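Here the complex is missing a single protein chain, while all its other protein chains stay put.
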Amino acid sequence: MSQDTIIKVAGLSKNFGGVKAVNGVSFELKRGEALGIIGPNGSGKSTMINLITGFVKPSSGKVFYNGRDITGLSPDKIVNLGIARSFQMAKPFYNMPVYKNLIIPLFSPRARKLAGGRHGDRDESAIHLLEEVGFERDSHIPYKPAGSLPHGYVKRLELARCLALEPDVIILDELFSGMSMSEVAGILPFLERLRDEGKTLIMVEHRLRELFRVVDKAICLNFGEKIAEGAPEEVVQNEEVKKSYLGSEVVSGA
Amino acid sequence: MRIQAGFRKERIDRGIKARTDDIFAIASCREILYLVGPRFLLIAALLIFPLLKSITGIYWQNVLMITATIALLALSWDLLHSVGLVSLGQALFFGAGAYATGYLNSKFGWSPVLAIPAATLLGALFSTALLYPVLRLRGIYFGLITFAVPMLLMRIIEATKILGGTEGISGLTPLPGITITLYIIIAVTLVCVYGYQRLFETDYGLVFKAIRDNDRSVIAAGFNIQLFKAQAVFLAALPATFAGAFLTHHYQFVGLPAFAMDYSVLPMASVIIGGPGSFIGAMLGAFIVVPLSEFLRTFGTLRIVIYSLVLLVFVVGLPQGLFHYLKRKYDQFERLVPIEEVEK
Partner (left out) sequence: MTSSVLIFGLVNSAILMLTALGFSLIFGLSGVANLAHGAIYLSSGYVAWIFLNSLGLPYFLAVPLTIVAAGLLGAAIYWLVIMRVRGLGLSEVIATFAVGVAILEFFRWMGFVTYEFNLPVLIKGSLDISGVSVDYQRLVIVGVGILMAALLWLFAHHTKIGLALRGMAQDEYTALSLGIDSDWAAALSMALGSAIAALAAVVTLPLGIISINLGYEVLIMALAVTVLGGLESITGLVVGALLLGFARTVTGTYFDPKWMEVVYLIALVLVLAVKPSGLFGKYKELEERV
């Protein structure tokens, strides 16, 4: 394992009853790289993320983070090591104002440790984060109950929740789904900036054109197996990948 | 031509409420009164009642004692509920505190001044340790376990004859006169309401609320929610174990009735009627539930039937509880506005 490998997945598998949701997948990711995971619905992308982040325990295989075996660690421990994730089905804390939603990650063990006891005004940091992901600062939206947010905003709140943890690795599960064209266009430069700042990114996406503006490497899953890996353009040209998408979405490669 | 299609209710915040959601910008004595009046009335009523022994008679003083006990258990229930844990067995906490103080007092001769605080802590630790393995459970599953545990403990005490078995432990040191006793328990109740309310205004308390809304995202923020729920159970157990310990010395007796279903059902009924989530509601509920059950005594065995029906009416008719309803009426104007429709 080379020095700057940050995440290494080795022969990871997960069975749900008879379903092989993920089947013997391996890949490596270097620090500062951005990886896209694509594949038709039900191909095991979300399960892959759950396995890396500890939300689901693998049936076999291992996950390494900075050379350390983190397989089977509880999800909260993994988060505190620096891997933050968003959920495909993003749900806010419905009964709190939007900005209070971010107090939770800002108050988390990791954020508190990084702040070293001098955290300043968490409410202010929360508003600032919201602004970064495109909430209008002077509007009333940050103060509304999160339960009343439109879907696109919930997704961006989910992204802000990850950022509040100041993670080294950010894993985003279908961030763009449910966002409008203009919302995606608004958030793309921000993701590009994160990548350029040296954060390691893993993104699961169906919107390939937008995804490929951010990632520099992609893998494709089908029925839980890795069927292609490489530069994004190569992956979408792969015959097997094209076939796997037949009948679902059209591959709209870059 | 416009035709009128009916009325809808419009709710408008009163001026002071609209201005004072967070910061108090107080302009007049009237507004001060508006803000602190209800609290003041409540506390004053609580402080005066114990002095009226000659008017109310000792019977109603005792009712107040039980009311405060149930209020403490209800506060405890409300805190657990705020973390998403529905307890059907508040009697567990009550009984743990009761038996702890009974044991300390009878075995080691600790005076109540020492035994009650010690029992409060020990009982809370014991209940937290007991519930720790099942904190992963949610909804009805957790409720069932809490329902089963007090019965289990009761049966174990019965079968093994420890802690006095079915006889219980009697002859415990009594508390000082009823007036002081009442003041102590009322003070503890008020401190508890205030303390819990403050707790939920902190970032730490916010995590509790978040767990109830969406525990998955709390885990994804790096919290060990098992540990947090355990802390919530411990904090929630404190007033309940205190109530158990305190009432034990009041009765000078502890026995199997300490795990009785009343201590599980009445607090829950209180919160449901009073309104969950505000803590004041829980207390208010207890002050309806317990005296009501005393009034209903004249109905003999029909009492519980009427009681259940009242509870039912509240649950079905006012699911958000009395406190939230009253608060809304207090903070907002309501008026009917005609709905107009344009005729096509």
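Note that the chains take the letters A and B in the order they are written out, and that residue 1 is the start of every chain.
The working rule: contacts are C-beta pairs under 8 Å (C-beta built on N, C-alpha and C of every residue); 3 or more make two chains touch, one makes a residue touch a chain.
Here the structure is a predicted model, which means the values were calculated and not measured.
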Exercise for review: Can you work out which residue in B:F108, B:Y141, B:F295 or B:F333 touches the chain that's missing from view?
Suggested key: B:Y141
Revision key, fill the gap. In the whole complex, of B:L52, B:V315 or B:I339, the residue touching the missing chain would be B:V315
Review point. Out of B:E10, B:E158 or B:E340, which is the one that touches the chain we can't see?
Key: B:E158
Revision key, fill the gap. Residues of subunit B touching the missing chain are 81, 86, 133-134, 136-141, 143-145, 147-149, 151-152, 155-156, 158-159, 216, 268-269, 272, 300-302, 304-305, 308-309, 311-312, 315-316, 319
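In the analysis below, only the chains that are shown with their structure count from here on.
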Review point. Whole-Å distance, subunit A centre to subunit B centre, using C-alpha means?
Key: 41
**Study point:** Of subunit A, residues touching subunit B in the complex
**Key:** 53, 55, 74-77, 79-80, 84-85, 87, 91-96, 100, 103-111, 122, 161, 164-165
Review point. Within the complex, which stretch of subunit B touches subunit A?
Key: 203-204, 206-207, 209-210, 213-214, 216-225
